[in-house]
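As structure tokens, the structure follows; a few thoughts come after it.
As you look at this complex, bear in mind that one protein chain is not there, while each of the others sits in place.
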Amino acid sequence: MIRIGDAPAVRRVLIGTALVLTALFLLLPLVAIFAQALMSGLDVYWQNLSDQYTLAAIGLTLLVTLATVPINLVFGVFLAWLVTRFDFPGRRLLQTLIDIPFAVSPVVAGLVYLLLYGRNGWLGGWLDAHDIQIMFAWPGIVLATIFVTCPFVARELIPLMQAQGAREEEAAVTLGASGWTIFRRVTLPKIRHALFYGVILTNARAVGEFGAVSVVAGAIRGETNTLPLQVEQLYQDYNTVGAFTSASLLALLALLALLTLAAKAALEWRAARRENAS
Amino acid sequence: QDERELLNSSYDIARELFAAINPKFIDWWQQQHDETVSVKQSHGGSSTQARSIMQGLRADVVTFNQVTDVNVLADAGLVAKDWQQQYPNHASPYYSTTAFLVRKGNPKHIENWDDLARDDVSLVFPNPKTSGNGRYTYLAAWAYADREFDGDKSKIEDYMKTFLGNVEVFDTGGRGATTTFVERGIGDVLITFESEVNNIRNEYGKDDYEVVVPPVSILAEFPVAVVDEYAERNGNEDLAKGYLDYLYTPEAQRLLADFNYRVNDESVAAEFSDRFPKTELLRVEDVFGSWPDAMETHFASGGELDQLQRR
Amino acid sequence: MSIRIANIAKTYGRPGRGRTRALEPIDLDIHDGELIGLLGPSGSGKTTLLRIVAGLEQADSGTIHFAERDVTNVHVRDRRIGFVFQHYALFRHMSVYDNVAFGLNALPRRERPSSAEIRSRVMQLLEMVRLQAFAERFPAQLSGGQQQRVALARALALKPDVLLLDEPFGALDAKVRQELRRWLRHLHEELHFTSLFVTHDQEEALELSDRVVVMSDGRIEQVDTPDALYRQPANRFVFEFLGDVNRLEGDVRDETLTCGEARLAVPGMPDGRHELLLRPHEIHLSERDDARAHLPVSVSAVVPVGAEVRLELEADWLGEPWLASVGHETFERLDAKRGKRLFAHPVRLHRFDAERPQTLSPVCAS
Amino acid sequence: MSIRIANIAKTYGRPGRGRTRALEPIDLDIHDGELIGLLGPSGSGKTTLLRIVAGLEQADSGTIHFAERDVTNVHVRDRRIGFVFQHYALFRHMSVYDNVAFGLNALPRRERPSSAEIRSRVMQLLEMVRLQAFAERFPAQLSGGQQQRVALARALALKPDVLLLDEPFGALDAKVRQELRRWLRHLHEELHFTSLFVTHDQEEALELSDRVVVMSDGRIEQVDTPDALYRQPANRFVFEFLGDVNRLEGDVRDETLTCGEARLAVPGMPDGRHELLLRPHEIHLSERDDARAHLPVSVSAVVPVGAEVRLELEADWLGEPWLASVGHETFERLDAKRGKRLFAHPVRLHRFDAERPQTLSPVCAS
């Protein structure tokens, strides 16, 4: 098959350039992080990892991610369904609104939450009076993280669902299926890769978010320190090795995407075998 | 019954310091009151910390590196107005000053503030706009110039302009500036708290750098206060007060000195006298009237600093 | 189940911008058990009408009755229809079996048959569409015709009263198409549901339907049996759409039409300029002209197609060439190779410029 | 430009897993200026062959010559071919004008005509495909037939010696299709390039091609003129693929074939079990049997389609129903409504179980 850019020379140059740039901009930072983390040897690395406060930060980070990802998953799916399956006035505006988190500087994102739920905020007085702690506790961190990561799932799904159209869903309706059945049995299998991808990105961002979280977390060691905050604090405190140890952990979490991607590839391969075996 | 928890909100580079102090305090409290308590730490830029507290971070005590940030809390009614009178030495259990870190052998022969305004010297210190550390540096330089030029404003400003113009990189915080100076190899002089030198040496080795303490510099106080409102709510008033009292005990003072902070306890100071060169330290209040005045005149938007950096 | 469509109209788009009138108000009665073909060019509103009957689209006005029941505001789910989509819309990630079983599995628990019953029902359906052996395959592993049959079986699983099909054979090749058509006809007779199918292929509509609904531009042009449609087209559009058409335009005076050197007796036709239409097989060719017709033509192309031979005829007096179809014997008898000069004798002529369509037979079909 | 395809073979997939033999070694000679149709069922390798000729696909073995030039290893770009894709593959983001001008604009600067020349050439092409008025439209704003013509104009812009078309009319409706076919034929005669087109529609292949290449399973079954193909199919596959087929299977003894109660004289046929095939129009129907043929049938369906009426015939002795096509007159004369009992008289019978195909004429076509 003849395709553009298939000439071996072009191919080699492009792949070469891509690999060099990837190495420079992505691989090298990764290596640098691990290099600094392992600077004082594996023992120290391990010791840093098993530090009580690092473990607490890992726990909190996982908690935040576990709370954030499902919420954004549900929201993203509903929004994508709404935007791609129905026509209504204001659709495009809605689509733009979900990009707000990209447009807001993370620090400002944290700030607006602080101004809303903080002691002097609109809702803060009431919350304070009822002794409900949102800011400087995990709910605030979760809220800020939800804000920062909410576009990813919808962004992944919308183009795909638009391209796929609603025909199979309509077929399912004519066969009497309920909304949930349609989604579970017809739509979900078609979008699962994109969904998966959205979840990976959401997860990556939720795990790594610093700016917004730092504003609302209060940075209490062992309590409201997420892993990125922990990294920052260790770094500020001249514990470079400790900081990069935690950072390397975050990088590993990102590279979990690698594993999941491999899983995705396997899934695809199986599906492709099924669907095209003829 | 759960044990009581005290939350100490502090500046960002004090994590190790308080990690060392807290267990000792817990023992001390245990001995005195037969009660087991625990202490939680929160660290960040002290303005950020103050802001968090105002917005509801329920810290019982603050141990900051900036008088102004405690003042903000006092203005907000969270801290007693007369907090500086509640503990000795303006409620500052330890202090430090601004010093110079130069490269091994002091190749540029930096001895005093006037050397920093030389053409061939480049400086690194954090941004006075974002960092208390940077603010002290600025004030120290100004105080020096004020004395040197006998209050001649135009000469002071000329000096300050050159001084600021020599800055190679403005990081947002002390740690960033240190990294820039040490790891990136930028600048001839890093201006920072004398106390940080300890950290730097620990991290990067003792031999590659030298400390120069100028004959005259600014007194950097590390104010502490009880956040009355929250301490009350948390039922920690006695504990909070006890925590701050503890910082003035010889035991704590020794620890602080060991972390390279200067202390007022005379016996401890004597013990560590070889570590801390004698130098004349000026109080901000003496040179600039008061902290609020200094802030207003120099650091507010459109203030002296902005004017000096204008081009 | 009979279907009554009354005054159904549909406009797409929001007021203000780019509105498309897809259906003018339409009335149509479909009898119980009929197999109706919706025929029309692209964009004539066939799919729209079908989808409105299905309940997949909301009409702007009008009502739909299934027998005596007003279903205008009944949700698709509850209309008991089966719908076969143009490109099948099979669930790609499900096996053939699961596709067919989908509707049964989607029933509320109370109504759902036991899984053994579902199994036997699905297998019975697959047997009916002759795909028992393919139950475990995925749609992509089937040929187009097989996919189409799965789509049918899926639509029939819930025993619908009404079966709606959108271009059911659009993407298949002629042979498979032919086979499926026959098969659908049998199925229809056997299960006795009411069917409505969309097509833009005249032959398909004529061959398959009890009655054909010819549509254009959102309007119904004619509803009739295939035979009546072909013999008595209601208007020129229907006539032209139903097959190849040759055109003859000329001035009539004294019951004779003249067009260049061509001459044709047109008994009973008023004087003036007229346009007459005739179909390829309505042209009789011979080596002689006669008193009634002098239409000299020369053969410009010869295309033998199956049982007949298609001839392209040119003449100075003709704007665009004519197409004639003749049997092999006639072809051989006339030795009608390229360049051969012959005379055309219209067997039948159609006229649509009068108040009502008119058919003339100037020549005895001898 | 003549094309010589020698020993071209192609297998898809890597050794080891799921290899598909798409083309057995194939030889084919195409004369200068010919219009050749590649006909075959889905998956028979038509597209593969076309793409290999174009240079879009690399053959595993064999050579391709354009006239005397060996182009086997010449890049598509340099073969001077025009290619029309099945779904047109128009550049959707370009106007019709830009689509057609694309090839000209892509020429290296030295060879590129001035922009005024390009303009006039493009407008000339658009005029040729009768789309001058649509130059500024985008493909999505055109009907299928119009898009197809743009695709043709685009392929012709560089004055190719060879025009290759993959199912050029596959997605169009019958009327548009018919019109485009005629138009392509004219264009071909006018510009005199060599054309090779793929189709799975027998009628299209027969109507359009100078010669038809019938393919199945990666092999060439027959290459012949439409007429010869229809009259002398090389084998059963070709015969069956070229139209509807009725089957008659029975035991022959003493030159008489018996099948249940049916009886047919088959002069010259050896004894034994035989299968005979005949086309719908090769069945003559009458109300009487005669000495040579006793084939009683009953009409099970009547489908009038245009000039002819198709009858489905059933009988106990028949496995699957027969299809007969008769003229309207015959139909009326016989009064052949459903249930009517008639006798079939084969006009011609085809036999493929002998060494070479054989055609019998048991009845005089009276």
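Every chain is named by a letter (A, B, C and D) in the order it is written, and numbering of its residues begins at 1.
The criterion applied here is as follows: contacts are C-beta pairs under 8 Å (C-beta built on N, C-alpha and C of every residue); 3 or more make two chains touch, one makes a residue touch a chain.
We adopt the following convention: contacts and distances are computed from a predicted model.
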Quiz item: Just by its UniProt name, which of "Sarcosine oxidase subunit alpha", "Heme exporter protein B", "Hydrogenase expression/formation protein HypE" or "Sulfate transport system permease protein CysT" is the chain not shown in this complex?
Solution: "Sulfate transport system permease protein CysT"
Quiz item: What shown chains does the left-out chain touch?
Solution: A, B, C, D
Exercise. Write down which of D:67, D:89, D:133 or D:354 is the residue touching the left-out chain.
Key: D:89
Self-check item: Contact residue for the chain not shown (choose from A:56, A:69 or A:111)
Solution: A:111
Quiz item: If the missing chain were put back, which residues of chain A would it touch?
Solution: 1-5, 7, 10-11, 14-15, 17-19, 21-22, 24-30, 32-33, 36, 74-75, 78-79, 81-82, 85-90, 92-109, 111-113, 115-116, 121-122, 143, 146-147, 150, 156, 159-160, 163, 166, 169-170, 173, 178-179, 182-183, 194, 197, 200-201, 204-205, 207-211, 227-228, 231-232, 235, 243-244, 247, 250-251, 253-255, 257-258, 261-262, 265
Practice problem: Please give every residue of chain C in contact with the chain that is not shown. | Solution: 18, 55-58, 73, 75-76
Quiz item: Footprint of the hidden chain on chain D, which residues?
Solution: 54, 56, 76-78, 81-83, 85, 87, 89-94, 102-103, 105-108, 138-141, 154-155, 157-158
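We take it that only the chains that are shown with their structure count from here on.
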Practice problem: Pick out whichever of the two, A-C or A-D, is joined by more C-beta pairs in contact. | Solution: A-C
Quiz item: From the C-alpha centre of chain B to that of chain C, how far is it in Å?
Solution: 89
Quiz item: For chain A and chain C, what's the span in angstrom between their mean Cα positions?
Solution: 53
Self-check item: Touching two or more other chains - residues of chain A
Solution: 277
Quiz item: Where on chain A does chain C make contact in their complex?
Solution: 89, 167-168, 170-178, 181, 185-186, 189-190, 271, 274-278
Practice problem: Can you check the complex and tell me which residues of chain D touch chain C? | Solution: 41-42, 143-144, 173-175, 178, 182, 185, 200-203, 206-208, 226-227, 230, 241-244, 279-281, 301, 303-307, 310, 312, 325, 329, 365
Quiz item: In their complex, what parts of chain B are in touch with chain A?
Solution: 7, 12-13, 15-16, 40-44, 48-49, 51-52, 54-58, 173, 175, 178, 199-200, 202-203
